[in-house]
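See structure below.
Only a single protein chain was left out; the remaining protein chains are all shown in position.
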Amino acid sequence: MNPAIYTQTDKCCGLTSLIAHVRPGDCVVIGGGLSSREPMAALRELVRQAIGNLKLAGSAHGIDVDLLCGAGLVAESAESYVGFEQDFGMAPNYRRACEAGTVAVRDSCCYTLVQQLRAAIAGLPFMPMRSVRGTGFMAMHPEYKTMICPYTGEELLLVPALKPDVAIIHAQYGDAHGNLHIEGPPVADILFAKASKKVIATVEQILPTGQLAEKGVTIPYFYIAALSEVPYGAHPTACYPFYAYDRRHTAEYYRLASESAEAFNGYLQTYVCGCESQTGYLEAIGGVKTLGRLASWRQGVEAWQALYA
Amino acid sequence: MNPAIYTQTDKCCGLTSLIAHVRPGDCVVIGGGLSSREPMAALRELVRQAIGNLKLAGSAHGIDVDLLCGAGLVAESAESYVGFEQDFGMAPNYRRACEAGTVAVRDSCCYTLVQQLRAAIAGLPFMPMRSVRGTGFMAMHPEYKTMICPYTGEELLLVPALKPDVAIIHAQYGDAHGNLHIEGPPVADILFAKASKKVIATVEQILPTGQLAEKGVTIPYFYIAALSEVPYGAHPTACYPFYAYDRRHTAEYYRLASESAEAFNGYLQTYVCGCESQTGYLEAIGGVKTLGRLASWRQGVEAWQALYA
Amino acid sequence: MPNPNQCSLGEVMIYQIARTLEDGILAFHGFGSPLVQIALHLAKHTHAPRLVLVAGATYGVNPGPPFLTPTSNDWVMDRGAECHLDIGELFDLAASGRMGRMFLSGLQIDRFGNLNVTRLGRERLQIKLPGGGGGCNLSCDVAHVTIWIAAHRASPDAKGRRRFRLVADCDFITSVGHRTAEGKSRSEMGYRGQGPDGIVTELGVFDFDESGHARLAALYPDVEVETVRENTGFGFPVRKDLSTIPLPTREMVEFIRALDPLKIHERELKPEERARSFPLA
Partner (left out) sequence: MPNPNQCSLGEVMIYQIARTLEDGILAFHGFGSPLVQIALHLAKHTHAPRLVLVAGATYGVNPGPPFLTPTSNDWVMDRGAECHLDIGELFDLAASGRMGRMFLSGLQIDRFGNLNVTRLGRERLQIKLPGGGGGCNLSCDVAHVTIWIAAHRASPDAKGRRRFRLVADCDFITSVGHRTAEGKSRSEMGYRGQGPDGIVTELGVFDFDESGHARLAALYPDVEVETVRENTGFGFPVRKDLSTIPLPTREMVEFIRALDPLKIHERELKPEERARSFPLA
C-alpha cells in the first residue's frame, strides 16, 4: 500500500487520541536522540494504553527505548545503540529484556538505517551500500542481500526498505495543520517522517501557521496524521530552548531500573501509570521547582553547567 | 579518486582566478534554475577565458546554458530542460548548436539527475529507480542498465553516479571560509555541491562567519574550493532579495540570439568579451538606473508586477 | 476588454484542467505551464481546498502568488507558501506513490498518451525541443496524469498540409502514456502510476479507453467532432455520451483574472484562438 498523505485542516487532539493511532504489533520509530527531544510524554501514554508487541527501529536511543522495554511493550529492537552513554552506562530494562529473550535482538547501524529509510522514501525495494559486509550483522539480518555491481564488478550490499507504521516525534513547535518546526539537531526525525506511513507528534507549543512558517517548517504537514500540544513533552530529556536534560530525574530512573524489574515497576507506578496526564506527571517530578531548574540553563554557562554537576 | 575537502581559511579570490578552476573538457553543473540565481557573471568569465569542450548536466535551465552554447563552449548537454518558458520560448543558441551537431544531445530528466547525484554523494556506483524504462531516454543513454529486484522480482533501472568536475553556484551570501547561504529555492544546488569534485561560487556579499552562521549555512565550507564576491552576479536572472529578473535585458538577449549566430556575437561583444569585468558589465546594462529598476520589486506588488508588464 | 458575461478560451481551458483535480491529493505543476499553474490555484480555491499544491520550480507548498509571472522560478510565485520541498523530496513523493496528479504536455502527443518534448525527427534531429524536465520520471510514477495542449488545431499550411500535434506515434517518447513504443502496457512495465486519464485541448477533452487509446469525451460548444478529426493525426473512438464541456462561473473567471493580470496564460494560446469566447455558466 502506498503511504498516505494527511490534509485535514485541524489535526490537534489530546494525547489519548494521539496515541490511539499506534496499534499493537506496529513498527515504531521514535524521534530525537539520546538525552534530547525524545517524545517521552507520548511514550508514557503508550505505556498507559499498554499498546505492545512493538517493533522498534532507530539510531541512538536511551531512556525512550528503555522505558518501553521496562513496560514490556517491545517485541523486537533494531536500534543501533540503546544506552545512557558515559553518564550512567548500559540501559537496564533494555538489557534485561534482550537477555531474557523477550525482546528479539535485531541491532542495526546508523547508515544502514538511513539507507533503509531512504529506500522507503524513494519508493524503492532496497538501497545499495558498501559497508556491513564482513560483520556479524550479516548473520543477524538474513534479509540483507548482496549483488555484483554491473558497473564496477564489486560486491555491494542491498538493504530492504524500512517503512515504519508510525513515527512518534516531539518538536518544539507545530501548527494546527501539522507543520512541525524542530530547533537544533533533527537527528533522524526528517527521515522517519518521510519514510513512515504516518507521523504523530507532540509539540511544546502550537503556533498560528503564519508564525510557524516564519520560523521555518522542518517537516511539512502532509506527513503528519495528528499532533498534541504537550509542554515538557520530552522530559526528562532536553527540549531546548525550553528546558535542559533532567539529569537528576534520569539518575532516579536509572537507579530504580538498575535495581530490579520490581523496583522499576515502582517507577512506572509513580511517574507513568499513576499519573493520568502530563499535568499529573509534572507534579510528580517536582512541579514548578523542577521546571524552573531545567529552564535555568538560559542564565548562562555557570547555571547550565550546574545542572550537570 | 575520492572527492576532496577544502579547508583553507580564506578562499576569497577574484573572478578570473575563480574561473581558472574550470578546465577544458570538464563536466560542469550550474546552480540556480530558469530565470533565478544563475551564476551569470561566472559564466561570462568562462566565456572570456574561452574554457570549452564542456559537458553540462542539470535540470531546468535557460539563459545560462544558452549563453555557453552561443559562445561555443559546450560539447555535450545532459540537461532536462533548456528554454525560456512561456516568456520567450525555445533557447536559440542551444537549439542551433544541438541541431548543428556541435552539442551532443544527451537529455536527462530531473529525478534521473537527482538519483545520479545521490549515487555520487553516497559514494555508490549507481542508484536504482523505477521510471524512465519504456521511454526514448533508454536508447539515448546506453549507460543505463536494468536489473531484476531480488526482493520483488520487478525490473528496476540503474543509473550511474554523476560526479561533476565542478559545480558553479551563485549564492546571496558567503563567508571567507566558503560557507554559503542560499535564500529561496535551492533548486539542485545542494545536490550539485555534495556530488561534485569541487564547488566554485560567486556571492552577492561576503559576511563574517558569525553573521553567516546566524542566517544559516546552506552549503558547508568544506565543499567549496574558492569564492568571489560579485554583486549582481546573477544578472539578468533574479537574485532576491537583491534584484528581480531583468526581463528587458533578457528580451534583448533573446532577440539577438534568435536573429542569428552573427547577431548573437554582437551581444557577446557588447556584454561579455567587451566588458573586462563585472563593473564594466554593469555599466553596459545601464548602470545604476537599471539596477535601481531591478531593486524596485521591494516597493510592493504593483512595482513588482510592472517589471514584467 | 473582457466581456463581463463571457469568458475566454484560456479561462475555459483552465477550468477544464482544474476539474481533473481531486480534493485532498498532492499535485504538482511543472514550469512553463501557466494554464496549469492557474488551474491548480482555481481548484484549491473552489472544489479542492485540501489540495496540497506544490509549485513548479520553487517547490513551494500552497503559495498565494499576488500575480502570475512570465517565468516560474520567481519569488512572486512563492509568496505565502506554507512550507517548501526540495527537488529530491518532490520527486521522491511521486516515486513513493504520494503524488496524486501531475500535468504534462508535449510538442507531440500520441494516441496512447505518450509525449515528446525532446526532439523532432526520428533518424536525424530536425528540431531540438527544450526537453521534458522531470516529466519522464513523473509520467511513470505519479498516480494520475492530466495531459493538456492549447495547440491541437493544426491549420493547413500554404500547401494544404497539416503539422499535427496529436500524432499517431511520437518521434521520441519523453514521457509515457498507456503503451510504450514496443507496445508494452503500463502494468507490464511495472510503473507505479496509472498514467494519463485525460487530454484537455482547445477543441475538446479526451479520456482513454480500456486499451489505453485516446477517446473523445467532450467538445467545446463551438467545435464539431469533424473539426477534431481533421486536426488529429490518428483516428479515435468517440464516447457514446459525448458531452459539451462545462463552462466556468463568473466567480471562477474573476479569480483567474485577479491571479493573472498580465495574462501570462494567453502566451500558451495561438493568437487566433484568443478571440474565442464563451458564455459564463
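In order of appearance the chains are A, B and C, and numbering begins at 1 in each one.
Everything below uses one rule, namely that a residue touches a chain if its C-beta (ideal position, glycine included) is under 8 Å from a C-beta of that chain, and two chains touch if they have at least 3 such contacts.
Just so we're clear, the structure is a prediction, and the values are computed from it rather than from any experiment.
Peer 1: Of the chains that are displayed, which are in contact with the missing one across the whole complex?
Peer 2: A, B
Peer 1: Quick one: say which of A:21, A:215, A:247 or A:293 touches the chain that got left out.
Peer 2: A:247
Peer 1: For the chain not shown, which residue from A:25, A:184, A:210 or A:287 touches it across the whole complex?
Peer 2: Candidates A:25, A:184, A:210 or A:287; residue touching the omitted chain: A:184.
Peer 1: What chain B residues would touch the chain not displayed?
Peer 2: The list for chain B reads 2-5, 7-9, 120-124, 177, 179, 194, 209, 213, 217, 220-222.
Peer 1: Residue by residue, what part of chain A touches the chain that was omitted?
Peer 2: Listed in rising order, the touching residues are 33-36, 59-60, 62, 79-87, 90-91, 94-95, 98-99, 101, 105, 107, 109-112, 114, 118, 129-137, 154-155, 184-188, 190-191, 238, 240, 244-245, 247, 301, 304-305, 308-309.
Everything that follows uses one rule, which is that only the chains that are shown with their structure count from here on.
Peer 1: Which chain's centre, taken as the mean of its Cα atoms, is farthest from the centre of chain B?
Peer 2: Relative to chain B, the chain whose C-alpha centre sits farthest away is A.
Peer 1: Hey, which chain is the most central one here, using CA centres?
Peer 2: Chain nearest the overall C-alpha centroid, as shown: B.
Peer 1: At what distance in angstrom does the C-alpha mean of chain C lie from that of chain A?
Peer 2: Centre separation, chain A to chain C: 43 Å.
Peer 1: Could you list the positions in chain B whose residues touch two or more of the other chains?
Peer 2: Answer for chain B, listing residues that touch two or more other chains: 129-130, 154.
Peer 1: Send over the residues of chain C in touch with two or more other chains.
Peer 2: 84, 95, 141, 192, in rising order.
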